[in-house]
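In this view, the complex is presented without one of its protein chains, the others remaining in place.
Presenting chain A:
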Amino acid sequence: MAVSRLPPAALSLKQFLQRQKVLGVYRDLLRSIRKIPIESDRRYLRDWAREEFKRNKSETDQDVIRMMITQAHNHLEDLRRSLALAGC
């Protein structure tokens, strides 16, 4: 009988990788938001990003999480394109 040495709260490999993806997209989003020139917009977008990620923090379904990661990537691309157009 195989006794599992992992603690009960350990994530599976797929879950662990997904968690890393989520944190990565959050970090990229924050890095892009940093480039915004206007302080009030920057603060607003930072609070918006924080809210969005915190709200869906307790989601456990992998497909839903994957969908949300894709959405975050789309937002990130929009932001990057807008910043490039604005010349920052």
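To be clear about the criterion, contacts are C-beta pairs under 8 Å (C-beta built on N, C-alpha and C of every residue); 3 or more make two chains touch, one makes a residue touch a chain; residues count from 1.
Going forward, contacts and distances are computed from a predicted model.
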{"item": "Hidden chain of the complex, named as in its UniProt record, picked from \"5-taurinomethyluridine-[tRNA] synthase subunit MTO1, mitochondrial\", \"Acyl carrier protein\", \"NAP1-related protein 2 isoform X1\" or \"Diamine acetyltransferase 1\"", "value": "\"Acyl carrier protein\""}
{"item": "Option touching the unshown chain, where A:10, A:23 or A:67 are the choices", "value": "A:23"}
{"item": "Chain A, residues in touch with the chain not shown (by the definition above)", "value": "19-20, 23-24, 26-27, 30-31, 34, 50, 53-54, 57"}
